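Accompanying notes for the structure given below.
Excluded from the complex is one protein chain; the other protein chains are retained at their positions.
Presenting chain A:
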Amino acid sequence: MSNTKLQTLRLLRSLLRELREVKNSSPRNTMAYGYLMDQFRKNQVTSEKYCKEHNEMLHQAQTYLCLLRSTREHEALQAVYRRGERTVAESANLVGLQLPKPYEE
């Protein structure tokens, strides 16, 4: 039981972290924060009695977390590859190497 509780807490923390990351500030005053805290609190006690209800909420929370996280990851990837793939020189730089200078007459 404590295990599932731990997982629930972890889920809530990840959600709040995503909200903070996307806003770049504390999510404490946002509507989403209030709603999430409210839902997690409400379902805290009843989790064992109404297993389905609790699972439903957890599933929803996981789905929301997935939405926030994937949107952020997708945006980050888009930002990196907006101008096409890395050049050979850039790739070499990544691992601390440099291309040899092209031969000139």
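Of note:
In the analysis below, a residue touches a chain if its C-beta (ideal position, glycine included) is under 8 Å from a C-beta of that chain, and two chains touch if they have at least 3 such contacts; residues count from 1.
Note that in this section contacts and distances are computed from a predicted model.
Between the listed names "ATP synthase mitochondrial F1 complex assembly factor 2", "DNA replication complex GINS protein PSF1", "Mediator of RNA polymerase II transcription subunit 18" or "Ras-related protein RHN1", the UniProt record for the complex's undisplayed chain reads "ATP synthase mitochondrial F1 complex assembly factor 2".
Only one residue from A:Q7, A:Q44, A:T71 or A:T87 touches the chain missing from this view: A:T71. The chain that is not drawn here is touched, among residues A:T4, A:Q44 or A:Q60, by A:Q60. Where chain A meets the chain that is not shown, the touching residues are 19, 22-23, 30-32, 35, 52-53, 55-56, 59-60, 62-64, 66-67, 70-71, 73-75, 77-78, 80-81, 85.
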